[in-house]
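Missing here: one protein chain of the complex. Every other protein chain is in place.
Then we have chain A:
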Amino acid sequence: MLVDLQGPWSPLLGRLALSQIPYENPILAPLFVVVAIMGIAIIAALSYYGKWGYLWREWLTTVDHKKIGIMYIIIGLVMLFRGFMDGLMIRTQQAMAVGPDAAGYMGALHGYLTPYHFGQIYSAHGVIMILLAATPLLVGIMNVIVPIQVGARDMAYPYLNAVGLWITAAAAVLVMASLFVGDFSHNGWFGIAPIFELPYSPGVGVDYWMWVMQLAALGSTLGSINILATIVKMRAPGMTWLRLPIFTWASLATNIIALTSFPALTVALALIGFDRYLGTHFFTAGLGGNLMLYTDLFWLWGHPEVYFVILPAFGMLSEIIPTFSEKPLFGYVTMVLATFGIAGVSWAVWLHHFFTMGAGPDVISFFSVATMLVGIPTGVKVFNWAFTMYRGRLRFETPMLWSIGSLFLLLVGGLTGMMLAFPAINYMVHNSVFVIAHFHSMLLMIVYAIFGAVTYWWPKIFGFKLNEAWGKAVFWLFTAGTVGVFVPMYTLGFMGMTRRLDYVFNTQWQLLLDVQMLGIAFYSLSVLAFLGLLYVSIRDRAKSRVSHDAWGTTHSVEWMTPSPVPFYNFAVVPHINARDEWSWRKEHGFTDLRPDHYEDIHMPKNTGIPLILGVLTFLLGFGLTWRIWWLCALSLALIIAVVIIRSFDADTGYIIPADEVERMERAHHDRAQAAVELPQAGVPGGVTAYGQGNKPAAKGEVGAPGSGISSPEGSRA
């Protein structure tokens, strides 16, 4: 070996040993029992109801972008819950461990978490929330919506899509494994040089962190290539760039950022890997290493990543707000320009994460000004949303509530961001919980948009709406939690409380920390209410079935498809005539069209290979973490072999015959007709509200050759 490992190592098990299993830990051991019982219960239920075949055929081997998107969202929600539990533990520890007289439990001097354990919890909280909760949720929603919005039947690379999903799942499983086997990194989600070097962090925690990040980055890069290719190459005829739905524009900008910035992260992590596994000195303090170079490389990705997660959220707001204002989006072109403005500036602001490094005043000023520049396109967006709502017929249904909450958080987070962009202020509040409250405002803004988007597009994917009353209960409980936790946190930041304290020395902060506990209690209630929301909505789904246009005032292409969307999305590829195609069709009475004939559809075949690759990737990550070299070599060789074998498989698609398509379309049509009779589907003012803003395309484009659509006798829905 090239490096000095502390502790035992064996060729068979690497660094793995029984002592690495924390079976004596009073928190983890009971948790493991609970997880094991739940796992056994799920396996038993699947076997009892005979659902293994269904699970394998419909989900595990699927290449359908909608199902892959749903699985991304499920991973995201599960990891959001895990990250929330970490947050709950951080808050509880800080509220308990105030002042020298604070009692200690379970081996801790104060509170109930030892500093080492506390460090792992905040590190895991950050990694999970950003890379394994927010990112999969956003990627999942883009996966579901973007292909439908551009009028395509699937992603450009359906197989690659599934590979990206299962690699992300491998990263999620790896971070969960760190709970019960070994420990996790304690050097923050972004890593601090040189603490992550082997001599200072001799355990496997940093290795877990590094490979989890590396796998998540790989999954995101593959996903971004796919979405970019889909948007560039798979648009329906007639969908010119300026007719692209706004969420698709946001996804395009987002994935350009992802594709160009994730390599910086993978390089930074690979260099840590060289340091920890081969004994190089890229980020050590001596021998030519440079500590700040790591920070530089990390934030070179880290700041674009911030916009990678926020731009899709902006796109979601731009879809939801017009729908519930019953108006077209104000300033479509400026919205697109603002999106790309933010994406462009995202590349030139990363030093503001380490203003205190000690670079020269010119450098600091440059990055300060660049950071403030982000406010201009963001301001354009906020004004566009405000003007969209101005004199609109606002309906405060759940997605709209989440969107408006999101705007308030954007305002708070944005203004505190402007404050932090001033180097003078930044030097004062650097590393305080003020910064934490700021970026939580921004990330919660994203979470609000995600919840809004999930509620908004849920009926499109599943064919029924989520329960309004429960949805609103989740919103208000979650908002009470947000206010309760983060207003005191801003205050504590100004009072000088630094981040990541496992022991709070100042007893005057006790009251505000207790208020935060109240906030986290509201968050916990909102989690329960969310589960209640799912239960009630699924139970009452027969009563809330919807037809194509679930909200009555939607405007973009995805609402032209039946709800739930058939697996082939469009029986006949639509011809796009206007920017808000669905509004345009409603205006022209083309909502109830049937093509005069159907054609055969070519669809990708299901394949189990992505799942196999995901399992092998997890084994590779686990083997690398524990330095089990035979496992690494074996899984890597198998990955290469499986990829090669798959590449020789020429039979990856199948044809759905035209009459089969027609039969399925009729079934969808009948179901839609049945749903239309229900009161939920009809919304007053739905059609006329869209009469003005959309310029119809040149006459004669409807029913043009290739569109396959002809108009029946002008039946206005």
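Convention: a contact is a pair of C-beta atoms (placed from the backbone, for glycine too) under 8 Å apart; a residue touches a chain by one contact, two chains touch by 3 or more; residues count from 1.
Everything that follows uses one rule, which is that contacts and distances are computed from a predicted model.
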Name of the absent chain as recorded in UniProt (options "Probable chemoreceptor glutamine deamidase CheD", "Carbohydrate ABC transporter membrane protein 1 (CUT1 family)", "Sulfur carrier protein ThiS" or "Cytochrome O ubiquinol oxidase"): "Cytochrome O ubiquinol oxidase"
Omitted-chain contact residue, chosen from A:D4, A:E24 or A:D362: A:D362
Residue, one of A:L132, A:L174 or A:L351, that touches the chain absent here: A:L351
Residue among A:T61, A:T92, A:T114 or A:T260 touching the omitted chain: A:T260
Residues in chain A touching the chain absent from view: 153, 232, 256, 260, 264, 287-288, 290, 292-293, 296, 300, 347-348, 351, 357-360, 362-363, 366, 573, 601-602
